[in-house]
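Up next, chain A:
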Amino acid sequence: MAAATVLLLAGCGGEATAGQGGSGTLRVATSALAASVDPMAELSASYLRSVGAAEGLMRTRADGTVAPELAEKVEATSPTVWTATLRPGLTFWKGGTVDAAAVVASMERARTENTLAAGLLKDVTVAATGDRTVTFTTKQPSHSLPSALSHYQMVVHNVASYPDGASGTDAAVADLTGPYRITGFESDRRMVLERNERWWGGTPGVARVEVQKVGDPQARAQIALSGQAEIVQDLPTDRAKELAAAPGMSLVAKPAANTVTVYLNPASTAAPALADPRVRQALAWGVDRQEVVDLATNGLSVPAPSWLASNPAFPDATAQGYVRFDKATAERLLDEAGWTLGADGKRAKAGQKLALRLLTFGVEAATGEVLQAQWARLGIDVQVRNVESSLINQSIEKGDWDAVTQAWTTLGDTAKLIAAQIGPSGAANHGGYTDPRIDGLLAQAAGAPREDQRTAAVYDLNRLMVELAPSIPVHPRVLATGVSDKVTGFVAHPLQYENIVQPTMTLG
Partner candidate 1 sequence: MADRRAWTRAAAVVARGVATAAGLLLVASMLVFALVRAAPGDAVDVEFGESGASALLSPEEEAAARAQRARELGLDRGVPEQYARWLDRVVRLDLGTSFRTGRPVVDELGDRVAASAALGGAGFLVALGSAWLIASLSARRPGGPLDHALRLLSLAATAVPTFLLGSLGLRYAADWFGYPVAGEASWRRLWLPAVVLGVGAMPVVARLLRASLISEYGRPYALAARARGASPARLTFRHVMRPAFAPLLTLAGLTLSSLVAASVITEVIFSWPGVSEYAVSAISAKDYPVVQAYLLLVVAVVVVVNRAMDVLQHLLDPRVAHAADVAA
Partner candidate 2 sequence: MTAPVLSVSGLTVAYGPHPVLDGIDLDLVAGRVHVVLGASGSGKTTLLRALIGMVPAPGRVSARRLLLRTAAGEVDLSTPDAWRRVRGRHIGLIAQDPAQALTPLRRAASLVREADRLAGGAADRARVEQLLRAAGFADPGAVASRYCFELSGGMAQRLGVGLAVAPRPAVLLADEPSTALDGLARARLAATLRQVAGDGAAVVLVTHDVALAAGLADDITVLHDGRLAEAGAAAEVLGPGSKWMIGLRPAAPPPAVRSTRVLSTRGLRKRYRGTGPVLTGVDIDVADGEVVGIAGRSGAGKTTLLRCLVGLERPDGGELRIAGRTPAEAGWRALRRLVQVVPQDPRGSLNPWRTARELVADPLDAHRIGTRAGRRARADDLLDRVGLAGLEHRRPGQLSTGQCQRVAIARALALRPRLLVADEPVTALDAPLRQGVLDLLGDVVREHGMAALVISHDLYVLEALCHRIAVLDAGRIVEDLPAAALRDDGTHPLTRALIECHPTGETHVR
């Protein structure tokens, strides 16, 4: 469950309308579940969205673009004001009207209760200007507000139902808008939902949803194989063949909108070679991404030549960066940097071996193993250790690291996300890389008046990341979901939490 570094999701598409309201129970096995029915509790909102309980004003489509959800439309009414118009006749589960005031109250509570929401609403004033209109006023012109509104943490909840001190584990407290309403809740273990007959999109596809947390990936695979659940989320990729061949279900694999990336430390004392951009580039060229994908993800993922490549909204990013496996270039760059091949097949410079320590976490262990073997073929000695995420964070904090794998989300407020990667003091700029071109491009990506200008700036930044090589993109993570043949209408989505309960799904 600690799998995704950044989790983003959105609910059902604005135009999507559910089917004819079939019957039956949809059984779902997930790797993690909400600990609280309060979407403002830490880490709760994403899980609530994923099971079709919570919705926001906007959502993210499978192609990476954003679309209105509870809002009918969201439009820029002045350079610093966005106006959202709510759908008519929206109600919470318990019958309360979702009007502009309710939305504002939800936003304000989010801002005070949740760090993430506070970050998203920073410098944004929310006001109700009519029954169904809400305005978002920003200090500077902001183009990313719709994307911020599509963030899972921006789900709309009935503030009145969540008084201070209310138990977050009481199903009766929950009051949201989603197509499925929570009727049974056991924190982090089990959830039962029933169809919300008053849902604005029509009658949701199934009558009842039972979500069970199954922590062990192999047990989830077993559940999928034995048909004990209709939707099984987060299946282990190393059982892909078996799962794909299993009767009665299909394995739906989708590259996720986050790129598994090897971050490199130019200031490492143990691996001083990393200070040289040529060495970093050589490492990047020396990765046979297709082989990594085949071996480490059983072919379920795709190569990511650049960091942005896993964001479906930027399709051209797949043509940027390390688009091929180029061992010759890698060797040339290493030779140029002075790390020459010795008789023992290892590269060294001035008597010092070219060696580095690579820390991996969780499912990335396999990727690390393949990288180790591939870089060994270049004559680089890589020591891989699969550790816990907090150990990785700690090593980075102490500066005692050479290379680590992480997978940050690429979908969302792209300018901000990319700034975290390469901007000054970006949260993912572990190596503290700087370049005179960065600031200007970041400002343009966030604030250029025209969308094509902003897009171009993002592409430029992505290209700059290839050149600077602060990190090596490898492949997106895989969202492997087991879907029973009884289920129709399942749409694979690059966001993990869109891959579970969708209102369009019906049981056949």
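Here is the rule we use: a contact is a pair of C-beta atoms (placed from the backbone, for glycine too) under 8 Å apart; a residue touches a chain by one contact, two chains touch by 3 or more; residues count from 1.
Regarding selection, all candidates are chains of the complex that A comes from, given by their letters.
A quick note: this is a predicted structure, and the numbers were derived from the prediction, not measured.
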{"item": "Options 1 or 2: the chain contacting chain A in this complex", "value": "1"}
{"item": "Footprint of candidate 1 on chain A - complex, ascending", "value": "1-2, 4-7, 29, 35-36, 41-43, 115-116, 118-120, 122, 167-169, 187-190, 212, 214-216, 218-220, 222-223, 225-226, 228, 388-391, 393-394, 408-409, 413, 416-417, 420, 425, 427-428"}
